[in-house]
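Working notes, beginning with the structure itself.
In this view, the complex is presented without one of its protein chains, the others remaining in place.
Moving on, here comes chain A:
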Amino acid sequence: MMIPKLMQSLVLPVAKTQASRRQFMLGALAAGGGVALGYHILASSPAAASDSAADGNKAAVFTPYLTIDSDGKVMVLSSQFEMGQGSYNGIATLVAEELDADWSSIDVRGVAGNVKAYGNVAFGGTIQGTGGSTSMVTSWERYRKAGAAARAMLVAAAASEWGVQPAEIIVENGVLTHPSGKTGGFGVFAAKAAAMPVPTDVKLKQPGDWKLIGNAKLKRFDSARKTNGTEQYTIDVKLPGMLTAVMIHPPMFGAKVKSFDAAAARSVKGVVDVVETPRGIAVVGEHMWAAIKGREAVKVVWDETAAEKRSTPELMSIYKDLAAKAPAAIARKDGDIDAGFAAAAKVIEASFEFPYLAHSAMEPLNAVARKNDDGTLEIWGGHQFPDVYQTLASQIVGTTPDKVRLHVMKTGGSFGRRAVFDGDVVVEAVHIAKAIGFRAPVKVQWTREDDMRAGRYRPSYVHKLKAGIDGDGKLVAWSDHVVGQSIMSKTAFEGMVQNGVDPTSVEGASNLPYAIPNQTVGLTTTEVGVPVLWWRSVGSTHTAFAAEAFIDEVAEAAGRDPIEYRLSMLEPQSRHAVVLKLAAEKAEWTKPLPENRFRGVAVAESFGSVVAQIAEVSTDGSGSIKVERVIAAVDCGLAVNPDQVRAQVEGGIGFGLGAILGEEITLTAGKVDQGNFDVYSPLRIDAMPVVEVHILASTNPPSGIGEPGVPPIGPAVANAVYKALGKRIRVMPFTKTLNA
């Protein structure tokens, strides 16, 4: 859910210019070689061949992308990881559509270990990964073709069996029929079909023939198992003899173990071992409760020499000082900014402050590692960057990546948190298994506190904005100075940082759609010892807020309506203008609201999609506000699963709203202040607005939808709050202003 759109264009040039670094960092990740853009890959299926064992002996392997068993059950093998965003369902839809499968016979399993087949096209194809809302982007051609190829193979098998022409065979709902009366399900022909040559080219259906793609009534294949407790997540993995470990992480980022005393812990009933790993001390128990109790008895002395010891107020003060100075790097420069401001009739300025945010997925991080007698290693987990984890794990045990088998589990959320370049919890599981001599499989399970305090936050930022309008209120000069940590520098994606600009720091600011003749977006990257990461919608979590809240301030200074003002700076047929107008129409923007109801608007592009939102808030006279209703208009290209597009926008609104209303990670002398949901407050149901999602009909290929619902909600609500209370919200979370 997190790799920026920019990466699509950046990956290949970077790979060329910085080949040696990338090769070193990603190493064997690209060992398979070529870029998996082509259809030819259908013909080679090493991963599927080994994976098919997991589906039982009766599964016939068609391609790396699906198997069909003798009961006709279709198992889609997904390159994209499922964390709730519905990518499995989307990919299953693409396959089932072209395969003419029976939707009720479809299941999906995550796969890894074949970058030629599973490399993410949006990332250049050389790495498998889920992020940047690209699951439909990378799968759109690949999985439809896989479905069509398998269908052709089934037809060829039936034609041969029946002695008829393939063109005479009709396929519908998982059944092949011939006008002569011959009929048979997929299962009957699966084995024979899988042995047929994979067609070198297949014809995809015309949109008018689609039954599943774009069908708003299609239900998720996996909802029932999520209502009866049978869905299996990493936390549910149970292997014979498996032990459970909890970690003791350093209390400050950068601190290290100096010494530890585990004598008391070892005497706790059920504690099996206490071991040191490069990431901290692990307490290994027969079960979770034993490990937790054992942990309380371990005494650790930390070496805090290299630790980050600063507190949040000090860091924010540094950020604000930096924001007032000239930026260190320039991300966008249009026209002549100085001349623009000099000629402006009126200049306004504002600063915006954003705290660190925790992902806080409901399933705290975990992974399970087991070394087998044949020397192979198996790891169960939320493998959002599987190739990376495979390589890191192989290095720990001193083997090659092909000896590491990843079981891609579904996870209870992620929001970007399981896409880490150091493999954190996955690496921990392997280290612990190694430290106990691989004598048992080990599950490492973080507690909520571990999860919340282990870093990898949405970075903290300060934005300094300045706008100049001419005598007619026209916006003639705009500068935005972003100050904060880089997500990609010092990672395998460092090559993406060009001229001092990490695109994830400025995306959403550097591509502001408004026609402003003089415009500068600057960036000053800070060095702080707090690990940071992509957090659902990444840079747009703060850039869209700053830009869209400030545009409202400018519109007010110009004496203009916020929507009309935005539209005046957009081409009438542009995607931004179209969704703005759709949202305005659906929200009846020009009609007065009931007493104590107020509206705000925002529009933002992220991950190839454009979303406009109009938020309606109410006041109760006491200074508090409630977001009552949000109208969203979405252009995400073709909506493969319209109801899931709706679900992602509803959820994105709730996720983003929780953050701006009450979430904040702070540090006191280097220690994270928040540990659990008593003090870190994601949205609860009582604050969830009514959400209406309007999806623009589009024939463009699908673009992102897991993240784009998030960016507009903050500024839309802030703009409505200003109407309600006359207070501009410029410091997150809102509580800082509303309770002040």
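The criterion applied here is as follows: contacts are C-beta pairs under 8 Å (C-beta built on N, C-alpha and C of every residue); 3 or more make two chains touch, one makes a residue touch a chain; residues count from 1.
FYI, contacts and distances are computed from a predicted model.
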(request) Choose one: "Acetone carboxylase gamma subunit", "Isoquinoline 1-oxidoreductase", "ABC transporter permease" or "Peptide deformylase-like". The correct choice is the protein name in UniProt for the chain not shown. (result) "Isoquinoline 1-oxidoreductase"
(message) One chain is left out of this view; which of A:Tyr65, A:Phe415 or A:Phe607 touches it in the full complex?
(response) A:Phe415
(request) Sort through A:Asp273, A:Asp480, A:Glu507 or A:Asp643 and give me the one touching the missing partner chain. (result) A:Asp643
(request) Write down which of A:Gly174, A:Pro386, A:Gly484 or A:Pro682 is the residue touching the left-out chain. (result) A:Pro682
(message) Could you pull out which residues of chain A are in touch with the chain that's been left out?
(response) 83-86, 219-220, 222-233, 235-236, 238, 244, 269, 287-289, 360-364, 410-413, 415, 445, 447-448, 643-644, 647, 650-655, 657-658, 676-678, 682-686, 688-691
